[in-house]
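See structure below.
Just one protein chain is left out here, and the rest sit where they should.
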Amino acid sequence: MTGAPERTSSDSTLPVSAVARLVGGAVAGDPTVEVIGIAPVDEALGDQMAFLAARRYVRHVAHCKAAAFLVSSELDSALPDSATRVVVDDAYPAMRTLLRHFVPEEEWSPAVHATAVLGDGVELGVGVEIGPYVVLEESVRVGDGTRIGAHSVLGRGCVVGSGCRLHPHVVLYHETVLGDGVVVHSGARLGPDGFGYTLVDGEHAKIPQVGRCVIGDEVEIGANSTIDRGSLGDTHVGRGVKIDNLVHIAHNVRVGAGTLMAALVGIAGSTRIGKGVWIGGQSGVINQLDVGDGARITIRTGVTRDVPAGETVSGSPGRPHREELRRLALVGRIPKLLARIEALEREVSKLRGE
Amino acid sequence: MTGAPERTSSDSTLPVSAVARLVGGAVAGDPTVEVIGIAPVDEALGDQMAFLAARRYVRHVAHCKAAAFLVSSELDSALPDSATRVVVDDAYPAMRTLLRHFVPEEEWSPAVHATAVLGDGVELGVGVEIGPYVVLEESVRVGDGTRIGAHSVLGRGCVVGSGCRLHPHVVLYHETVLGDGVVVHSGARLGPDGFGYTLVDGEHAKIPQVGRCVIGDEVEIGANSTIDRGSLGDTHVGRGVKIDNLVHIAHNVRVGAGTLMAALVGIAGSTRIGKGVWIGGQSGVINQLDVGDGARITIRTGVTRDVPAGETVSGSPGRPHREELRRLALVGRIPKLLARIEALEREVSKLRGE
Partner (left out) sequence: MTGAPERTSSDSTLPVSAVARLVGGAVAGDPTVEVIGIAPVDEALGDQMAFLAARRYVRHVAHCKAAAFLVSSELDSALPDSATRVVVDDAYPAMRTLLRHFVPEEEWSPAVHATAVLGDGVELGVGVEIGPYVVLEESVRVGDGTRIGAHSVLGRGCVVGSGCRLHPHVVLYHETVLGDGVVVHSGARLGPDGFGYTLVDGEHAKIPQVGRCVIGDEVEIGANSTIDRGSLGDTHVGRGVKIDNLVHIAHNVRVGAGTLMAALVGIAGSTRIGKGVWIGGQSGVINQLDVGDGARITIRTGVTRDVPAGETVSGSPGRPHREELRRLALVGRIPKLLARIEALEREVSKLRGE
């Protein structure tokens, strides 16, 4: 294998005092120490700042050669007294701020690649980038500052907002609508037909899928995920929803603002997911359900009934989380029940004079 | 966000009497009312026909402004007496008929895009459409009236029947065979190598995968699904099978005619699925099993044993559905068992004079 390139994510240096100012944290140790980027505590090099936000990683502190630490206050005591550190309430948003400082925005220049195929009536906003071999079918509209990666195909009548980024190999079926600031990763398919058939003469006959797939502002959609168009009426994904890789959202689903879905989740047709819901990896929700605002669906849960707002559900079939935990514990108690039954049988046998 | 385009799926109007004739239904109310398309009962506008086929949607009737209803007879009584409606036994096939009336077939013109790359010996039928940047490798044969979407790649020796539609970004590996009337959605991969290795000198050595992937007539395959080629011998998907998004079918699987598979299903190597089987979302079947005709595998089931024809299975590991329900109920009864044991212990203690 040929040599790997050096990471380029840490080209500028910063004294710890400046880090503290950037993230609103407190310095302990030498504020003049300079750091050149940030890295996980188990990987940080001697000129980097080590990031520590999870108790599980405390075990790596002893071997860490980092020049300084960025640490959540609850883990501050896990660092040696001598370590230079910036202490914040929560290290995650601080890390985000630092990364935005250390890692410059990728440079790109607005242009339409010569190989792009544009249909009649395509309208492009100001400062868009259209990559090699992109196909925009007739009447597609693209907002200002949006970037469309190589090979992406946007069907007839699609509308993409401003400031969006479609990575290479995205497909939007006809009439799909994206809001502003939407990020779509490679291989995502938005707007394919819903899975709708009805028996006609003993065979599954396709029901035309005439709704659209409508995606709100600031949504991010992971690689190879699929969101079907509506059957009758539209499929809606609300503002700020974040969807991981390989997720399936069926026809006519509505997802409320700010909901998160981890990888390999499946949501069946016409189900409504509320706002601010969290859905763990490999979970599924059957069709025509309502999942209330703020519900939490833990990993690998199979939801088969409506979920009230704020409820946590787990298991398959899904139940309120405490009930599921109780059921799991109950099975473990069966051997003790058996022992008590056997003791009773012995006692009763004695009492009967056997 | 820029304004969304109006839906164009309902450009023609129809009096309710004509709707009834089209779908073979009975009119109640004013047969001269005109409707311009059909929509779900919770979304229909004042000039549309509202579709009502599921009890769960009855709650939306009171707020529905639709000019008329298309309703399954079992839900007819849920409508106000004054509502104009067309009543049918089952509203789904009727909806399909209406949609085919209201939504005209998409227009397209047979042509080979100038950017398509055609290998030696490619044979194209009459009236085919080959989209931008399509690659047809040597000896590919495409039947009459088939449409191949942008960027699709068909490997050496693939054979595609007539009247097929491959959406953009489909990949068929070499020698894949599709029947007539097959629909393949974006990102589906047909014919990649099966997952076959054998240990040689302590490392996993690849077994050449020399079979094909053979798809029957009238099959529909969802977005980003994968169907592996055979290892020795072929993988077969029978006539009229409908496969949802993100489904995995492994090497040498055989799927019988008319079977349905929902999203995120996985079928492992060499398993045979019968005819008319229904497999719910996120279910899996391990390798080398037989699933009989007409079996029903409910959602999130993990099938680890053969399934007799007509059986319904659920749970993980999968069991006959009634047995699984009984087991789920049994766990719920443990607290009562415990209470009865405690009561017995008290009684026995008294009897022993303690």
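Think of it as A and B in the order they're written, each chain with its own count starting at 1.
Keep in mind that, in the parts below, contacts are C-beta pairs under 8 Å (C-beta built on N, C-alpha and C of every residue); 3 or more make two chains touch, one makes a residue touch a chain.
Predicted, not measured: the structure shown is a model, and the values here were computed from it.
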Which of B:E43, B:E175 or B:D244 contacts the chain that the document leaves out: B:E175
Could you pull out which residues of subunit A are in touch with the chain that's been left out? 1-5, 7-9, 38-40, 42-43, 51, 54, 56, 90, 92-93, 95-96, 99-100, 103, 115, 131-133, 149-151, 167-169, 183, 185-187, 218, 220, 222-224, 240, 242, 244-246, 258, 260, 262-264, 281-282, 299-300, 316, 328, 331-332, 334-335, 337-338, 341, 344-345, 348, 351-352
Pick out the residues on subunit B that sit against the missing chain. 117, 133, 135, 139, 141, 143, 151, 153, 157, 159, 161-162, 169, 171, 173, 175, 177, 179-180, 187, 189, 192-193, 195, 197-200, 203-208, 210-212, 214, 217, 224, 226, 228, 232-233, 246, 248, 250, 252, 264, 266, 268, 282, 284, 286, 288, 302, 304, 316-317, 327, 330-331, 333-334, 337, 340-341, 344, 347-348, 351
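In this section, only the chains that are shown with their structure count from here on.
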Distance between the centres, which are taken as Cα means, of subunit B and subunit A, whole angstrom: 25
